[in-house]
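Notes follow the structure.
And then subunit A:
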Amino acid sequence: MSWFSLHAPAFILGIPAAAAALLALMPGYRVTARINVAASGLTLLAALALLGERPAPGHFLLVDDLNVVFVLLNAFVGFTTSWFSASYIGHELETGRLTPLYLRFYHAMYQVMMFGMNLALLANNIGLMWVAIELATLTTVMMVGIYRTHEALEAAWKYFILGSVGIALALFGTIIVYVVAQVAIGPGLDAMAWTNLVQYGGRFDPALLNLAFVFLLLGYGTKVGLAPVHAWLPDAHAEGPTPISAVLSGLLLNVALHAVLRFKMVMSTNAGVLAPGPMMITMGLVSLIFAAFMLYRRRDIKRMFAYSSIEHMGIITFAFGMGGPLANFAGLLHMTMHSLTKSAIFFAVGHVAQIKGTQRIAEIKGLTVTHPVLGWGLVLGVVAIAGLPPLGIFMSEFLLVSSTFARDPLLAIPLVFGILVAFGALLLRLNSIAFGEPVGSTARSDASYVPMFAHLALVLAAGLYLPAPLVEWFENVAKVLG
Partner candidate 1 sequence: MALIGELVVQGVQMTLVLLLAPLLTGIVRTLKSRAIGKAGPPPLQPYRELLRLIRKEPVVAEGASWLFRAAPYLIFAGIWVAAALVPTFASGLLFSWSADLIAIVALLGSARFFLALAGLDVGTSFGGIGSSREMMIASLAEPATIMIVFTIALIVGSTQLSSISAYTASEEIGLRVSLALSLVALLMVAIAENGRIPIDNPATHLELTMVHEAMVLEYSGRHLALIELAASLKLVLYVSLIACIFVPWGMAPPGAGLGAYAVGLASYLGKLLAGGVVLALFEMSIAKMRVFRYAEFLGAALMLGLLGTLLAFVSRSL
Partner candidate 2 sequence: MPLTVALYGVLGLAIVAVAGAVTQRGALGRPLVYGLSAAISATLLAAGLDALLGALAPETATLPLGLPWLGARFRLDALSALFLAVVNLGALAASLYAVGYGRHEHEPARVLPFYPAFLAGMNLVVLAADAFTFLLSWETMSLASWALVMAHHREEGNARAGYVYLVMASFGTLALLLAFGLLAGAEGGYAFDGIRNVEHAPAVKALVLILVLVGAGSKAGLVPLHAWLPLAHPAAPSHVSALMSGVMTKVAVYGFVRIVFDLLGPPVWWWSVVVLLLGGVTAVLGLLYALMERDLKRLLAYSTVENVGIVFIGLGLALAFRANKLDWAAALALTAALFHVLNHTLFKSLLFFGAGAVLAATGQRNMERLGGLIHRMPKTALAFLVGAAAISALPPLNGFVSEWLTFQAVLVSPQLPQWGLKFLVPAVGAMLALSAALAATCFVRAFGIAFLGRPRSPEAAGATETDRWSLGAMFAFAALCVLAGVLPGHVIDALSPAVVSLAGARMPVQAEVPWWSIVPIAESRSSYNGLLVFAFSAISGLLAAALIRGFATRRFRRAPAWDCGFPDPRPETQYTADSFAQPIRRVFGTHVFAARERVDMPAPGDTRPGRFRARVHDLVWDRVYAPVAKAVEYGARRLNPLQALTIRRYLSLVFFSLILMLAVLAIWR
C-alpha cells in the first residue's frame, strides 16, 4: 500500500497518458468511451492513494496538502464527467454533430487534458507547471472547436488567442520569478522548484516579485476566468461539448487558480512585497459584480452558467485574497463545492440541451413538469450554486461573508451586493426554466443521472456535515496559504 502511495503521482500521470495513446489508436466509440471511464476511474483510485503516505518532493513532482485537494477533486470530477460523457456523447453521434473520427479524437484529448491538469497540479517546477497548463489549454481549445460550427470555431479561436496571450503573460511572470529566485537560490532547476521558492521567498527582491505577480495574476487569471480577462470563458463553455464545459468550469479554472495560489504563497513569505491580497480582492470583486450583471441578459443556458462560474471564481479569488484561516478555509470549501455543483449543473444542462435540442433559455420551460427528476435536480443545483442552504456553498459563503464583514465591512458590501445581484439573475432564469407551462420536447434523456446526483448528494452532505479529517486537512491548507 505504501509503495503504491509513494508512486501514486506516477500513476496519476501515467494512466491518462497511456490511456490517451491507447484511445487515439482505437476505433469504435462505445469501447473508447468505456476505456475513458475506466482510465478516469483508475486515476481516481491512484489519487485516493495520495491520502496515505506521500512521496518526498522531487525536482519535478511535489505532493503536499494543497495540491492533494486539487488532485483529488480533479480526479473525482474527471471520473464522473467521463461517466456522464460516456452516456452523453453517443447522442451527439446520432444527431450528426460529431463523426466517429472526431469522437476518437475527443476521447484521446480528454485523457491528454486530464494528464495536463494533473501534471500542472503535481509539478514542483514552475516551468513544468506552465507547460502543463499550456497543454491542458491547447487540448481544451481543440475540444471546444470540435463541433466545427461557426460558433464553435469562433469560440475556440477566441479561447486560443486570449489563452495564448494569457499564457505568454504567465510565462513572462514565471521568467521573472526565476530571475529573482536564481539570485537567492542559484541558477538551475532548484530555482524553479516550489519547495525552494517558498523556503527562500523571504530573500527575493520584492519589487521584481511584485512585477512577476502582476503578470502571473493576469496570465493565470485569464485561465481562472477573472474579469476583465475572462472573455474566452463564456463562449468556450457555451459552444463546446457539455462534458467539456463541466470539466472547464469544474477543473481547469481550479488548476489555474492553484497556480495563482502557489505564487501567492511565495509572495506571502516575503515581507517587502506589495501584498497580493488587495490585487486578488480587487479582481475577485470585479469578476463577481461584472458576472452578476452579465447573468441577466443571457439567452444561452450554458453561457449563463459559464458567467456563474466567473462569478464564483471571483468569490473564491476574493476569499484567498482576504487570507487568514477562516477566509482561506471558506475559499477552499467554496472551490470544492463550486466544482462539484457546477459540473452537476452542466450535466443537467447537457440532458436538457439534448432533450430540447436547444440551449436557448426561452425555449426551455416547465422542466419540473415534463422531467421531474431532471428538473428538480437542476433546481437543486441552481439553489446550491446560488448559495442557499442546506447545501455546501452556503457554508463557505457564510464563513466568507461574515468573517469579511467583521474584518473589513467596506469589502463585504460589494461582496454581498454581487452575490445578491447574481442570485436575482439565476433565480429569474431558474423560474422560467424549471417552472411554468412546459415548452419543447418531452422526450426522455438516455444519459445517466448518476453523476449529477452523486455530485449533488456530496454537496448536500457537505452543507450539513463536514468530516473531521477533511476539516483538519483544509485547515492545514488554509494555514499554509497564510
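The rule we apply is simple: a contact is a pair of C-beta atoms (placed from the backbone, for glycine too) under 8 Å apart; a residue touches a chain by one contact, two chains touch by 3 or more; residues count from 1.
How were these candidates chosen? In short, all candidates are chains of the complex that A comes from, given by their letters.
Treat the numbers as computed from the prediction; the structure is a model and nothing was measured.
Note on this complex: subunit A touches candidate 2; the remaining options among 1 or 2 do not touch it here.
On the subunit A side of its complex with candidate 2, the touching residues are 157-158, 161-162, 165-166, 169, 207, 210-211, 214-215, 217-218, 222, 228-229, 231-232, 234, 274, 279, 290, 293-297, 303, 324, 326, 366, 368, 372, 383, 386, 388-390, 394-395, 397-399, 401-407, 409, 412, 416, 419-421, 423-425, 427-428, 431-432, 435-437, 463-466, 468, 471.
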